[in-house]
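Left out: one protein chain. Kept in place: all the others.
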Amino acid sequence: MNGARRSDAIVVGAGIVGAACAAALARDGWRVTILERSFASSGTTSVGMGHLVVMDDSPEQLALTKYSLRQWRELTPTLDRRAELDACGTLWVAEDESQLAALRAKRDLYATADVATEVLDPRALSEAEPHLRRDLAGALRVTNDSVVYPPGATLGLLDDARKHGAVLRDGIGVEAIVPNGVRLASEVLRADIVVNATGPWAPRLTPALPITPRKGHLAITDRYPTFCRHQIVELGYLTSAHVMTSESVAFNIQPRSTGQVLIGSSRELVGWDAQINREILRRMLQRASHFMPRLGDLSVIRCWTGFRPATPDKLPLIGRWDPIPGLWIAAGHEGLGITTSLGTAQLLADQIAGRVPEIDPAPFSPMRALAAVHS
Amino acid sequence: MSDAIEIVVNAKVLRVEPGVTVASALLNNDHHVFRRSTTGEVRAPVCGMGICYECRVTINDVAHQRACMVTVEHGMRVDTGSAA
Partner (left out) sequence: MSKTRQVVVIGGGPAGIAAASAAAESGARVTMIDEGPAPGGQIWRPAVHSHPPLAAQRWIVRLNATQADVLRSTSVVDIERRNDRFVVVAESSGNGREVVADAIVLATGARERFLPFPGWTLPNVVGVGGAQALAKNGVSFRGKRIVIAGSGPLLLPVAAYLARGGAKVLAVAEQAPLANVARFAASLWRRPRTLAQAIGLRSAFARTRFSTGTWVAGARGDSTVKEVTLTDGRSTRTLACDVLCAAFGLVPNTELARLLACDVVGGAVRTDDAQMTTIAAVYCCGEPTGIGGVDLALVEGEIAGFAAAGVGPSEHLAARRAVHRREAASLERAFALRPELLSLAGAETIVCRCEDVRWGAIDQRWSARQAKLYTRLGMGACQGRVCGAALECLLGWPADSVRVPTQPARSRTLIGVSLANHQPNEQGAS
């Protein structure tokens, strides 16, 4: 930002997306205040897997995840140990010939997008992950995917934001977003811009946003440092993530830097009911042990649920919200908020600063929600 | 201990009294390394009743067993000192 006066920005929400946006805006010279109703990383960020992954449900998703991963790599030297970064890569596993064909198509797509991959035949797969069942058809290793501990990464981003002058005020609930400001319980805070980065809760402040809480379950085990080496995901995961109409589970397992094994995943649309659904938990663990038969022996120490901010078209809402002057949106990242937090923040900061973003921002404009209503 | 049974602790045969827990068998043989904590400290039983999980060892290749809750059996393999 040029000129003598530093402009004020308010970021609502100190999850990883809010933290990343705050850091990007503060670096651009904005005087940033982050308002968090609870504490930093208390919402969706605290319950996710932290898989930094290239995904290709759509070309736009591929562009954003790939762009974000590059930024994660640039950030890597500055990440401290709280982030627990582990460059373990992703293994997409195929159960049969038809999935193997899909796997090859994925490889070809990634090749054109310059995403490094390697196809593993069943033997190479068994060597790479001895606990996977032996009759799998093969796997695609995506070399540069990795894993972080999201609350730790978020704290690092907030430190970065603070270094550039940002202020975090936690325990502060925003009651409404008003033109160029926010209304708190006892005062109105003015700012040139406001960013709604409240994940699945974003519609509470911006009611027209088409974001729905999409519940997920996770289970974590005691320490089994050699049980798996990659984040391993069944190829059908993408289908599970894509189809919004029904509940689903898919095999998605992650080695934590602690040696623990994090087991996912499930998707349900059940409102805000955070109770563990035993049937879903059973199916999720069953699905995982179908791929890794020894998983049944592992000691599970904790299970929990969380809510992904899901959008109808599976793309996040990033950009200006015209109906309210000064309001920008960075929300609706479904299960990819950890990965795409950095890309989101850069995309947003570029647009706010009037720079041309490196990737096309149009598909992510939150205004498409209104267009969908009016069309 | 004429009726002693044998267990294998870290690949070494140990003669122990039958009926006791794995924790007892180890402690009675001055074996205090049950597990290594996340920062590498040696840990051994504390609560004696299955609450604290400090005495976790690997028994017959199954990791993270509470040594204070498992009774020794002839031929049992116990591995200690791993990260848990």
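Chains here go by letter, A and B, matching the order in which they are written, and residues are numbered from 1 within each.
As a working rule, a contact is a pair of C-beta atoms (placed from the backbone, for glycine too) under 8 Å apart; a residue touches a chain by one contact, two chains touch by 3 or more.
Keep in mind the model is a prediction, meaning the values are calculated, not measured.
Residues touching the missing chain, restricted to chain B, are 17, 19-21, 23-25, 27-28, 32-34, 37-39, 41-54, 56, 62, 64, 68-69, 71, 84 (touch as defined at the top).
In the full complex, chain A makes contact with the omitted chain through residues 39, 41-42, 46, 151-152, 155, 219, 221-222, 234, 236-237, 239-243, 245-246, 248-251, 258, 263, 276, 278, 281-283, 285-290, 295-304.
By our rule, only the chains that are shown with their structure count from here on.
We define each chain's centre as the mean of its Cα atoms; on that basis chain A and chain B are separated by 42 Å. Those residues of chain A whose C-beta lies close enough to touch chain B in the complex are 222-225, 258-259, 297, 299. The touching residues of chain B, when paired with chain A in their complex, are 38, 56, 62-64, 83-84.
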